[in-house]
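The excerpt is restricted to a subset of chains, each kept in its original location.
Every chain is named by a letter (A and B) in the order it is written, and numbering of its residues begins at 1.
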Amino acid sequence: MEFTIGQVAAILQGKVEGDETQKVYRLDKIQEGKEGGISFLSNEKYQSYIYETEATAVIVSENFTPTKEIKTNLIRVKDAYTGFTTLLEAYSQFSKMSLVGVQEPSYMESSSEMGENGFRGAFSHIGKHCKIGTEVKIHSQVFIGDNVVIGDNTIIHPGAKICSGTVIGTNCEIHPGVVIGSDGFGFAPQPDGTYKPIPQIGNVIIEDHVSIGANTTIDCATMGSTIIKRGVKIDNLVQIAHNVVIGEDTVIASQTGISGSTEIGKNCIIAGQVGISGHIKIANKTTIGAKTGISKTIKKEGETIFGYIGMEVKNFLKSYSIFKNLDVLENRLRELEKKP
Amino acid sequence: MEFTIGQVAAILQGKVEGDETQKVYRLDKIQEGKEGGISFLSNEKYQSYIYETEATAVIVSENFTPTKEIKTNLIRVKDAYTGFTTLLEAYSQFSKMSLVGVQEPSYMESSSEMGENGFRGAFSHIGKHCKIGTEVKIHSQVFIGDNVVIGDNTIIHPGAKICSGTVIGTNCEIHPGVVIGSDGFGFAPQPDGTYKPIPQIGNVIIEDHVSIGANTTIDCATMGSTIIKRGVKIDNLVQIAHNVVIGEDTVIASQTGISGSTEIGKNCIIAGQVGISGHIKIANKTTIGAKTGISKTIKKEGETIFGYIGMEVKNFLKSYSIFKNLDVLENRLRELEKKP
């Protein structure tokens, strides 16, 4: 993507000092600015770089007063840092939403429909009776099964697999390699020691503004729905089992696993490599430290839990600090035992 | 899929009361029944719903006696719950096995052969000299390398990658994003601190009735075979390293990892996020709790192991219960030390 300095200034409601027709197509750090780049000066410490930078344009605050000659073009805005952040978001959003049309070959059953301004990448597959909203971006090699619903402005990145019956809301982002709606892990033990699959005929419902990280897996419900509520953010390589419900605005870091039928409250923060047992409930606003194991329901809101078998974090750390020198404690005991 | 009520009754060996020509295409809970749905009434508690449900048909037991007028159609069977379970299994099986034919574009080398009633989805790739049985379903975007053998009735879900030389038995189910037969993690340390890859020329053998969950990875053997025996069920995001052998009817939950050359016995139950070291053996019928680390061979059958460094579960929990209040224990010690 390429913008003129004038266009960038218009986005930022700023004023150009220099040549507004010159073009920029990259965001640079000021100390590493090169031709075609746009940078910003916010922290005084970096001021010396503005006189030397080769960046084509630099965003500065309106009260910036140069002390030497400046070769680059300036865009003056109210606050340079906010301006740059705005530009960053616009750039990122534009990168993600600018793809429109169909790359061939791709596959879509005729009973499915896509809204306006959508994108379907090469080798993407869309099954029967799907309803896909406007501005939806379905990247290359994505698989979408039958009867899938996807809301407006949602992005499905390359190679994600959305199994039949899944419902995805608006403004979601599903990263590469994600699998949504594969069979839950349900098998009935038989008298002869073998296992018989329990049919998994439910689906997955993903509400609006949800983000799901690369290669994460979310299983369909046995019956009913596995539900990921509005605003949930899930990192890479996370496992969400069948019939799990995750409350609004909960954040789950990488490699965490949540077992079947567990309900996680809203506004929880779950760190990486956490394991949560099945058929329990986690209260709203619970914070769970990395690598914690949770096997029981947490009823009280707002607690911070940590540990191999999770407990209140302060208590775990108190115990662990003694554990670290358990041999010292044993020596003290031995000394006492020696006493007559 | 769509069935007439008469067809469903035939599957269940039941008797229709009502209009056997009406159509159903969905399984509903009785309290949520809608037109086109079929439901069941087994538990007395739900009896009131049968008079109000909008489901097109309801399965009832032969001794069910209505106490009010009923609008829906009934299918009378010996036992309503068993009937519904049978229908569920038939529905699930039918959903999975009904796909037949070839979606284009797809890719198959001419030296490979597929049996009757098979399915190849769009953008699937089948390499050279593959022998694929009857009723095998190879979904969209699946990769199958060269010299792969796949037994009858096996389903390979979208995007799974089956590398060259893999052998898969009958009635297996390989879920989306699974990777089977990629290189084992073998590198020889060199005097200069670098590592040289050790060629991994073995394969993976998967026996009959095995299920492998989404995005799980199973590496090929260095030489010989990594073997997953009959009836093994593996959940999502599991790692099986090179030359591992897993015994019949063992179940492995999500995010567990098994290191190279380890042999797991049969009828074991391994929970989630377990880690098992390389070059050890786990006895038949061992149960391993979630997040357990296993670094030594387990010889005795039928034990239940748990803990950061796995041990007999009762002993671990006994120690952990004291650990949780280790500061209390230390205070008791301090009190004793104060004694004259």
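Just so it is clear, a contact is a pair of C-beta atoms (placed from the backbone, for glycine too) under 8 Å apart; a residue touches a chain by one contact, two chains touch by 3 or more.
Keep in mind that this is a model prediction, so the values were computed, not measured.
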Given 2 placed chains, full-complex copy number: 3
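The rule is short, and it goes like this: only the chains that are shown with their structure count from here on.
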Size of the rotation, in steps of 5 degrees, that lays the CA trace of chain A over chain B: 120
Separation of chain A from chain B, taking each centre as the mean of its C-alpha atoms, in whole Å: 27
Contact footprint of chain A on chain B as seen in their complex: 27, 29, 88-89, 91-93, 95, 103, 105, 121-123, 139-141, 157-159, 173, 175-177, 209, 211, 213-215, 231, 233, 235-237, 248-249, 251, 253-255, 266-267, 272-273, 290-291, 307-308, 320, 323-327, 329-330, 333, 336-337
Chain A - residues contacting chain B, complex: 105, 107, 123, 125, 141, 143, 145, 159, 161, 163, 177, 179, 182-183, 185, 187, 193-195, 197, 199-201, 215, 217, 219, 223-224, 237, 239, 241, 255, 257, 259, 273, 275, 277, 293, 295, 308-309, 311, 315, 318-319, 322-323, 329, 332-333, 336
